[in-house]
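Handing you this structure, nothing more for now.
Only a portion of the chains appears, each positioned as in the full assembly.
Chain nomenclature is as follows: A, B and C, assigned in order of appearance, with residue numbering initiated at 1 for each chain independently.
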Amino acid sequence: MNIITISGSLKATSFNTGLLRSLAQIAPEGIVVSEASIADIPLFNEDLETTGLPPAVATLKQQIADADGVIISTPEYNFSYSGVLKNAIDWASRGPVRPFAEKPVATLSVSPGNFGGIRAQTDLRRLMHSIGAHVLPKPEIAIPQAKLKFDDDRRLTDEATHAMLTAMLEKFGTFIRTHQTQSAE
Amino acid sequence: MNIITISGSLKATSFNTGLLRSLAQIAPEGIVVSEASIADIPLFNEDLETTGLPPAVATLKQQIADADGVIISTPEYNFSYSGVLKNAIDWASRGPVRPFAEKPVATLSVSPGNFGGIRAQTDLRRLMHSIGAHVLPKPEIAIPQAKLKFDDDRRLTDEATHAMLTAMLEKFGTFIRTHQTQSAE
Amino acid sequence: MNIITISGSLKATSFNTGLLRSLAQIAPEGIVVSEASIADIPLFNEDLETTGLPPAVATLKQQIADADGVIISTPEYNFSYSGVLKNAIDWASRGPVRPFAEKPVATLSVSPGNFGGIRAQTDLRRLMHSIGAHVLPKPEIAIPQAKLKFDDDRRLTDEATHAMLTAMLEKFGTFIRTHQTQSAE
């Protein structure tokens, strides 16, 4: 099973990116977790669509299409997801090929503050629903107080969070298989 | 009175950009409406902040700071504002100087569809509130069926819409003066 | 196939209630559409839960549990769904038995204004997702200008709307069957 991750932050020392990298370590046998990048995706402009999809967009859309599932983690800016993430989703949700439709998606968020980016994640779920993805309903993991839970290289060190993520990956695996069975009918 | 406009779309033939340009024609004496551009603003990355604000961001922040009011018009992608617009607001809302705080803001949206981008505009108002702007509550103008109301050069041709915008500009002028009096106390 | 409807308005001459009643006429053979009522559901109070579920709540929860699918139509008050509807959903989503979990749900909205209650419906979809329902993604039907489309007895008279609802019911039937197959695995 092949899962890709998308981080809503481009910062080198992002907690969200660190969290998603930790998933690759945590993944049980049979699940491969790899990173997709949105760093080179240009600002969305419909005029660019007509002259040919930018390569970074084409790559992202193909990665999503090829994946069995997608895990997205977003920082919270101004009570919502990052504009950078919304911009990438805007690109990926358009055109004749729409790889998020019917795609199993799990959401995460992490922040240095007390609320773990939960408002950003709630908006992200709404966004994913609006483009026809299947969003894993539970567990809902928003990680507050990130500075206490990651080391300076943004590796997850908190055991309780580690256990929650392990449980989430397991549930997400089942969720993916259920939806694959369904489409195979 | 000096008002700047921000379009959430970068497309050359954007209805939202066309709508904002029409405002410059409609503006009553004493109100100057000019365009700010977000086309050159890079994807937000906190690492860029520490090495010095990108010029397009610095310019936008200064334009907002200098303006008596800001009018923003957004297209709707996936039931919300454009990622491009959110990205620009993310930049402008950070750092020691936060020009949207206490700034009078009016919102608009236009779309070729039936709902005029009203969901995008509702999210945009929430976003503006979250960064401490004063949002003009009424009138609330979301323009559906854009193709019937603009010519091929995206100039507004619909008289009813023209009248609504004129009324909005007048109200916004009063709204700006009220908030200026308040801060002068 | 047994579908129940819930109207977010209690007004005798509600367009939303009228719309849902029209569905019973429109339903193809094999689909029975009947009304559930939320008129007698008290204001939510956790203290009432501990002394025994109010009869109207128990009835509603049973109707949802027994139904193959639920169709909800909501008016828009203050840019969102009615408090009356949220109150009923708050009751129905609590306790050991949660009938909305995994339940196929379709949403509608109708209003006398220009936007057809689309913001209320968008919030309603978010609400349904949050309690684990399967929400029919498309078609998304929000009916504006209700006065032109219903007669004085709130019977739907508009043919284009009639055709859209027929298509929606057909899609919803397929959607329900897909999710039933899935749970039977």
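One rule holds in what follows: a residue touches a chain if its C-beta (ideal position, glycine included) is under 8 Å from a C-beta of that chain, and two chains touch if they have at least 3 such contacts.
All values reported here derive from a predicted model rather than from experimental measurement.
For this complex of identical protein chains, the structure file gives a whole-complex count of 4 copies, while the figure shows 3.
In the analysis below, only the chains that are shown with their structure count from here on.
Relative to subunit C, the most remote chain by averaged C-alpha coordinates is B. Centroid to centroid, with C-alpha atoms defining each point, subunit A and subunit C lie 31 Å apart. If each chain is reduced to the centroid of its CA atoms, subunit B and subunit C end up 36 Å from each other.
Mean C-alpha positions place subunit A and subunit B at a centre distance of 30 Å. Taken residue by residue, subunit C touches two or more other chains at no position, since every residue touches fewer. Interface of subunit C with subunit B (complex): residues 79, 114-116, 118-119, 122, 142, 144. Looking at the complex, you find that subunit A touches subunit C at residues 125-126, 129, 132, 135, 137-138, 178, 181-182, 185. Interface residues of subunit B, counted against subunit A in their complex, comprise 9-12, 39, 41, 43-47, 77-90, 93-94, 123, 126-127, 130-131.
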